[in-house]
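Every protein chain except one is present and positioned as in the full complex.
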Amino acid sequence: MIGLSIRQMAGMLAAKECSIQELCGVYWDRCQAFNETTGALITTLTEFNPKELLQAQALLDQGQQPLAGIPLVHKDLFCTHGIKTTCASNMLADFVPPYDATVVSRLQQAGMVTLGKANMDEFAMGSSNEHSAFGPVANPWDEQRVPGGSSGGSAAAVAARMVPVATGTDTGGSIRQPAALCGITGIKPSYGRVSRHGMIAFASSLDQAGVMAASADDCGLVLSAMSGHDALDSTSAQQPPWQWQKPDSPDMRGLKVGVVRDWIDGLADDGIKQLTWAAIEQCQAQGAELLDVSLPHADLAVSAYYILAPAECSSNLSRFDGVRFGHQTAQASNLQELYCRSRSEGFGEEVQKRIMVGAWALSSGYYDAYYLKAQKVRRLISDDFKAAFEQVDLIAGPVSPEVAFKHGEKSTGVSMYQADQFTIPASLAGLPCLSMPIGHTQGLPVGLQLIGRYFDEQTILAVADQYQQQTNHHQQTPEAFA
Amino acid sequence: MSQQWEMVIGLEIHVRLDTDSKLFSGMKASYGASPNSQVSFLDAGLPGTLPVINQKALDYAIRFGLSVDADIPPFTVFARKNYFYPDLPKGYQISQMDDPIVGPGQVVIETEAGAKTIEITRAHLEEDAGKSIHDKYDQYSAIDLNRAGTPLIEVVSEPQMSNAKEAVAYMREIYTRVTHLGICDGNLQEGSFRCDANVSVRPVGQQTLGTRTEIKNLNSFRFIEKAINHEAKRQIKILEAGGQITQETRLYDAEQDQTRSMRSKENANDYRYFPDPDQLPIQITPEMIAAQRALLPEFPAAKIERYVGELGLKPDDAAIIAHDLRMAEFFEQSNQHSQAAADLNAKFLLGEFSALLNAQGVALAASQIDATAYAGLLDQMANGSVSRKVAKGVLDDMWDTGQAAADIIKEQGLGQISDASALTELVQQVIADNPDQVSSYRGGNDKMFNYFVGQIMKQTKGQANPVQTKQLLEEYLK
Partner (left out) sequence: MSINRTELEEIAALAQLNIPDQQVGHITESLNQLMAMIEHINDANTEAVAPMAHPNDAWQLVRADEVTDTSHKAALLALAAHADDDHYLVPKVIE
């Protein structure tokens, strides 16, 4: 059953070739078996949630429910009612939310079965999953290497086929980069497509929930069930419900693919460069027309992002003060000490650093020069994309300038931040974007990024699916987890 | 010590909006529930929760803005004010900074020197904080978050008041507006209307402002006057001794009648305001504004003019009634249902009826006699059935029994005898029975007239209509 698509699994369940318990049991066993080596999950459930099984069975009995009985894990920043939700932080090590995130409840409604909670960089801040209070995650392709981050646990779990699908979140690349480094498909939809209710915030104007799975088709099926307006999130878009349509043929004729030549030619890693061109040429071979586009302000994106995201984070994380929930220090003789000690004990260093940068960028005297300036740069970048999308239907380019690096190789410092240079621009503009596997270099996976027009998830997923109809990179699995 | 000082006062008034639910959550917003029983996950700042704005709070803020002739912008934006405090669950308060819902406006207040316009800088929407209870434990402060997230508008004035009386007059004017608008319950004890006063002093004639202090959380008209006067005195004393005023937040202690520095606000905070990324800008359409404009009530000044001009009330009576929203409502309702002159209504309402409410210790809003029943009693006076004196007794009985005025008068036989033929018969009888007195009167003893009135009143137990009685006596004694 391992390696089957969601549609194939749904077909087996519908034909009663296996039961929901059997299917979920196979994956449950894999979660148990591989979690020690991968560290992909912070929490593995000791038993299935009977309510989820009932819902799945009820839907299955009604027929035509593509997700009923399909197991998954949630990134551990989606609140799960009654199940520990840690954000990979000591701050929330024992936090059991009294409510479900909208993403969680919608996927429950669709009949999906939760197997556990995925590891991540603490509060989604990081690109290597080394910043987790519960230990690093290993890349299933090479356990010495990082899976990327911050949704590193979700990516590794899918890559090791511990689950067929995992939820993730992407603020500046946190779905796409680990998807690329782990050789799976991951989509960050348009900002506002999926409700943020119950998703523990890092940077509210950038955070977006998405899906990580083997294929674009699997991602599309799950994303459809997750998305749609939510009255509990004022920023969720009032768009008509979106439903993924899988293309019938691999024919890309009529499609205009934009290419940012500088991004690709500037890649230092020749292997990634070659694979990226090869993937784009594959699209051309399937009928797509290639056009050069330019994003003149994109090189400012990383700087703007590292002002805006920390600024929002510094405020969002103020609620973790040790009083009403979360870690409280054992030694505080006054309120000041209670706050400072609880927060410094609860948050890891990377989180504290970003909180401080954000507090600084918002403080009087710096607000205009940094925060406001960064918001203006954000506008310039967004306008660059608007201009580009007048010529093309989507933009294709690299996800990460490098393949998975070794643990500890660059755990601190600015070099880590530069790893997000290709993913951050689309995040700032709020555009839908995905990463799909396009082959291996030095034995490690490489991803191609597709960026679409605002609220046009369909086009990028369709192109990825058409590519996957003609190639098998997305079906590769690491030998150790076969 | 011949230096003359003048005060400069600006007020920030916090008005709690009378909505059912909180500003950003669907939790009940009422006052007085058991601690922490009206706290949603959002109100407690739990991670992952998001704010969704209450339409009615927007409407109420717009309505207030229109009532002070303020500009209402085409859109408004919420911002976060960041600081740590135990009763502030999220570590920030959702408030407004750059694009408040109400722009510049003004009100006119009455001062000893005549009418004065006070400019309103802005008014913005914000969520209230919870409550810290310091006297429950020796070592701990206890936190109740019921109030956290209840909607407020903060009305900020220009520093244009030059003494405590003006500050009180301004505060009263805003109080009258928000209660007449129906957007605030006006309950001072419960903190529905409270204010922070920014006070500074400067030598008369000096243009630049002195260093100000902010006195927090004044929730009575009396305290605000005392607090401001006290604070100004304190500042003058320091300045006259050659000292300097520290810009700080102070707390007024009503029992000791003094202000003291608030330790919790010692470090002037850098609030790091920025637009709330959990919310988009809110559009304020011309339709929203028009809908609120249509709901603007008549304010006291206009009411007084109408009561005096159209209804013939004495200006003093009109003013008292017009400034009391409930009383004005009651007055107008009863006036509609009754044939009695409005002036009589006003006098009886302010006199006998108010006395009864006082004696019962009940507010007009909770009166057991409603405006229609009260109108029934007015009619009995107007048609001469009972005198104002008898009416007072009837009113007491109405309160006790809940019966209609007409029924009480009938049952107890209190109605005045206004039947012309019955009265004529009585008058003729009294004249026939007292021939000596008649000849004395006719001989020029005018005082004897009252003897006849007295005889008739005696026989009717005071129920004879006095006006008619006099007319008939004059007629038959000629």
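Labels for the chains are A and B, by order of writing; each one numbers its residues from 1.
The rule we apply is simple: a residue touches a chain if its C-beta (ideal position, glycine included) is under 8 Å from a C-beta of that chain, and two chains touch if they have at least 3 such contacts.
None of the values given here were measured: they were computed from a predicted structure.
Trainee: Where the complex has a chain not shown, which of B:I94, B:V107, B:A123 or B:L145 is the residue touching it?
Mentor: Going through B:I94, B:V107, B:A123 or B:L145 one by one, B:L145 is the residue touching the chain not shown.
Trainee: Kindly state which of the options A:T37, A:S303 or A:Q469 is in contact with the chain not pictured.
Mentor: Counting the whole complex, the residue in contact with the absent chain is A:S303.
Trainee: Of the residues A:Q57, A:N90, A:Q375 or A:T441, which one touches the chain left out of the display?
Mentor: Of these options, the touching residue for the absent chain is A:Q375.
Trainee: In the whole complex, what residues of subunit A lie against the chain that is missing from view?
Mentor: Counting only subunit A, the missing chain is touched by 95-96, 98, 190-192, 205, 231, 234-235, 237-238, 297, 300, 302-304, 306-307, 314, 318, 321-325, 327-328, 332-341, 343-344, 347, 349, 352-353, 355-357, 359-361, 363, 366, 370, 372-380, 382, 412-414, 417, 428-431, 454.
Trainee: Can you name the residues of subunit B that touch the chain not displayed here?
Mentor: Its contact residues with the unshown chain are 19-21, 25-28, 34-41, 44, 46, 52-58, 75, 84, 86, 132-134, 136-145, 251, 262-264, 267, 270, 272, 275, 277, 279-283.
We take it that only the chains that are shown with their structure count from here on.
Trainee: Note which residues of subunit B are touching subunit A in the complex, please.
Mentor: It is residues 41, 44-53, 80, 82, 84, 86, 89-92, 141, 143, 270, 272-274, 277-280 of subunit B that touch subunit A.
Trainee: Inside the complex, what are the residues of subunit A that reach subunit B?
Mentor: Touching subunit B from subunit A are residues 78-79, 87, 92, 95, 97-99, 101, 196-201, 203-205, 231-235, 311-312, 314-315, 317-321, 323-325, 335, 339, 359, 362-364, 367, 371.
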